[in-house]
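One chain of protein is taken out of this complex; the other chains stay put.
Note that the chains are named A, B and C in the order they appear, and that numbering of residues resets to 1 at the start of each chain.
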Amino acid sequence: MKKKIAILGASGYTGAELVRLIATHPGFEIAALTGERKAGQPMAAVFPFLRHMDLPDLVRIDEVDFAAIDLAFCALPHATSQTVIKDLPRDLRIIDLSADFRLRAPAAYEKWYGKPHAAPEIQREAVYGLTEFYREEISTARLVAGTGCNAAAGQYALRPLIAAGVVDLDDIILDLKCGVSGAGRALKENLLHAELSEGTQPYAVGGTHRHLGEFDQEFSLIAGREVQVQFTPHLLPMNRGILATAWLKGDARQIHAVLSQAYCAESFLQVLPFGTVPSTHDVRGSNFVHIGVVGDRRPGRAMVVAALDNLTKGSSGQALQNANLMMGFDEGMGLMAPPVFP
Amino acid sequence: MKKKIAILGASGYTGAELVRLIATHPGFEIAALTGERKAGQPMAAVFPFLRHMDLPDLVRIDEVDFAAIDLAFCALPHATSQTVIKDLPRDLRIIDLSADFRLRAPAAYEKWYGKPHAAPEIQREAVYGLTEFYREEISTARLVAGTGCNAAAGQYALRPLIAAGVVDLDDIILDLKCGVSGAGRALKENLLHAELSEGTQPYAVGGTHRHLGEFDQEFSLIAGREVQVQFTPHLLPMNRGILATAWLKGDARQIHAVLSQAYCAESFLQVLPFGTVPSTHDVRGSNFVHIGVVGDRRPGRAMVVAALDNLTKGSSGQALQNANLMMGFDEGMGLMAPPVFP
Amino acid sequence: MKKKIAILGASGYTGAELVRLIATHPGFEIAALTGERKAGQPMAAVFPFLRHMDLPDLVRIDEVDFAAIDLAFCALPHATSQTVIKDLPRDLRIIDLSADFRLRAPAAYEKWYGKPHAAPEIQREAVYGLTEFYREEISTARLVAGTGCNAAAGQYALRPLIAAGVVDLDDIILDLKCGVSGAGRALKENLLHAELSEGTQPYAVGGTHRHLGEFDQEFSLIAGREVQVQFTPHLLPMNRGILATAWLKGDARQIHAVLSQAYCAESFLQVLPFGTVPSTHDVRGSNFVHIGVVGDRRPGRAMVVAALDNLTKGSSGQALQNANLMMGFDEGMGLMAPPVFP
Partner (left out) sequence: MKKKIAILGASGYTGAELVRLIATHPGFEIAALTGERKAGQPMAAVFPFLRHMDLPDLVRIDEVDFAAIDLAFCALPHATSQTVIKDLPRDLRIIDLSADFRLRAPAAYEKWYGKPHAAPEIQREAVYGLTEFYREEISTARLVAGTGCNAAAGQYALRPLIAAGVVDLDDIILDLKCGVSGAGRALKENLLHAELSEGTQPYAVGGTHRHLGEFDQEFSLIAGREVQVQFTPHLLPMNRGILATAWLKGDARQIHAVLSQAYCAESFLQVLPFGTVPSTHDVRGSNFVHIGVVGDRRPGRAMVVAALDNLTKGSSGQALQNANLMMGFDEGMGLMAPPVFP
């Protein structure tokens, strides 16, 4: 029998992406979709691309019968998520796609998000959702915290290298190129087509992007010492995709060997032949990550480049992969569709 | 047991789209991929987005053992296709995605393509591949001729209206807005990003576009008299998608009723509520067609707008839908994935 | 001595485009820029691309000393414009870029804009700003009403044809392809990059677009009888540009001759050789209009295609051209810069 799921916050891009992916998943059935401001509307009115599907109308969260739900995806805005999850049944299994439960330490949360956490006791229980590195914990978790999309891209490029000690931990630079859907369906001037197409600029400069909190937490944990990377994202005229260019000090061949070894058994993590670089075009709409390693003319310098789709592997695809683990399904179920190119 | 298929001409966009769709199809197995100029290369070198798949390397057509093939998709260039198919085993079932077998009359072929057909005897045997209107013939056909992508878009908007006699047959205007992948992976100056992005222009003007041959053939057949539409496509800065705007004389409500009735049982053809118009965004990467009907302030004038993805429903998705029929599978198998938005 | 100008509503795209064009104009000096919500800010904060210019800060309209102003451009939102202009000095020469003074008849205004005009006495005095057809009136006008951008594109394609009686007046179809800047710097979901890029759809369907009021007014005046065209715009993933495809009944060669004759002395209106069609790429950022005429395989059918930049010739460039006339400058002064390609 299919597992019944609810998607809270189904009127945003990550919520819609979950519906898209679950549409062809044999093990899940969408039992409830919520959207506070759009409650009462059919999903086809909010996302006409889902018109052909037989979906429940959007309702308010308090209208959902959670007793009939096996798993809830929470695709609500940051800060809202923690106040909603606090009041959900304590035995409901939840995958949260917001930033609210990614940082384990209350102080870290407060530092990066500017106020105390509203549900610190739940915060402690959350498992960090980077599937390939937290499989065991995720499969038994009650609450999984989906990672930041930039945080996912950077970690796929770097975690095995930090663990293996093959790069200089004090000199990691992450220059990210990001598609606009990562900012959500938000009415902001800088997200307008007229402001964005045919040009690029950095944002969240100066070491202020909140995904740094995730990098700090995870990389320091792996290294057993404090690691602080330099990271600045750039907004690109493309809807989907993150290209993470990591500038590193280390031996490029060794780096390639470590990544190849670490990911050789992973379905979704594809390490390219040495010297080959990925393109976001080649992962669009899919759960795959392409990772390339190149050296430099100067020995001891290397570049690792990782490409993923922020809405899929960086968010909703990752969430579904985790849901598969939590429900005992094959981890890749419903996620093997190739990218859409061109 | 899975049916074994070959894709001839797998190094182009429609070939790659076939691979993408078949990747999650439970009934087909890709047994051979050909590409004359790229023979010997792995598919991942030609289309890195397919890197994660376990695919046969590209070979030359003469290297394929067609005895082991249940069905061949022929995604070769126009004119090449007829010379290749002529020499394939006469009992091999084939779906041709080129323009070579769309026109039944040798004279019509010669008129629109500028030279006599190289395989007129096979031309006669081909079934026109617009699935919803040729289901029976397709299911038993040996050779199915996939339609032009523009021709598909226009016909979905118009066939039921012509059959029902609810529009003025002498005054049908089709103004199409077309994505660039319809032109294939061709090295032409006007297909460069720098020439194409951020602007638009008409092409194949003056009643010269070859898909007019298909419109003439089909619409005249339905109407039982000669019908010649006016049709001009415009090239838009988008990779996928065709928006067909049909300017018609007829009663808009009646037109809507006829289309709704005609397509009410069709999985892939979605008629929108009266007065609502479709967007190519909402069908991208999928096999769905969205069709809208609006009236005008002047009574007796109407606009029908159809949106589809040229590579999917306009070409490779249509081909797979036909393959399902030919192999006795459920018609929608492997084709129900929602569009990719945004 | 330079003429002193004020730009009211300089925080929108048409206001900024005026600044861009005037930057290299030898006869005008920008004396005041207004923006109610952004009053007090330097222009560089609102439009960083103007950073290198020495411009006055934005102020509120009531802070402008209009006694020192020779000409005011009014780039305010529709409806706001009429209430502001009503209270400006009655001897101030004004070019309004909004829709407020385009329709001469109060009833027509009320019909298309849904409420009575707030300044009907001024409405009567306004001259319609389509330069090439209202030169004399514009040069002596106190108040010039800039045309709608779509209205300009359609009229350049059609006015001489209607005047010459060479097309069927009851069967004019205008299928427009429009860039997104025509919608202004507005925070609307459908203007987001993620919603707009890589796709297209019609809008303002069913004969509801307000620029129809201008077409009705002007074409009926020219024809000496009521003329109602069918017109629907489509939103394209491009920032600038309108391509107006006019589907006509008439002799294509005759149509070409009439347009060539009508525009042979016009600097900005370029009629292409017969059978050649324009591209919005080729007018981007400029005041030029490219117009092409093609026949059809069916005699008596023709297509006229006009391309212009909505922000330049469709709005701010037109306004500057009119300002040149009003101030006694050469009409093309500051407007001869070629388009920006690619």
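As a working rule, contacts are C-beta pairs under 8 Å (C-beta built on N, C-alpha and C of every residue); 3 or more make two chains touch, one makes a residue touch a chain.
None of the values given here were measured: they were computed from a predicted structure.
Across the entire complex, contacts from the unshown chain go to A, B, C. From the set A:M53, A:A105, A:I173 or A:A186, the residue in touch with the chain omitted from the display is A:I173, counting the whole complex.
Screening B:D70, B:D175, B:E198 or B:D282 for touch with the missing chain picks out B:E198. Among C:T34, C:S98, C:N239 or C:N322, only C:N239 touches the chain left out of the display. The chain omitted from view is touched by exactly one of A:E132, A:E195 or A:E218, namely A:E195.
Residues touching the missing chain, restricted to chain C, are 13, 16, 19-20, 23-24, 47-53, 181, 197-198, 239-240, 267-268, 270, 272, 278-279, 281-286, 288, 290, 336-342 (touch as defined at the top). Residues 171, 173, 175, 177, 179, 194-195, 197-203, 205-208, 212, 228, 230, 232, 234, 236-241, 243, 245, 247, 275, 277-282, 284, 294-298, 301, 303, 305, 307, 342 of chain A touch the missing chain (whole complex, contact as defined above).
The chain not displayed touches chain B at residues 13, 180-181, 185, 187-189, 191-198, 237-239.
By our rule, only the chains that are shown with their structure count from here on.
At the chain B-chain C interface, residue numbers used by both copies make up over half of all numbers present, so the two copies contact each other through mostly the same positions. Averaging Cα coordinates per chain places chain A and chain C 45 Å apart. Rounded to whole angstrom, the centroid-to-centroid distance between chain A and chain B, based on C-alpha atoms, equals 36 Å.
Centre-to-centre spacing of chain B and chain C amounts to 39 Å, using the average Cα coordinate of each chain. Residues of chain A in contact with at least two other chains: 13, 181, 197-198, 239.
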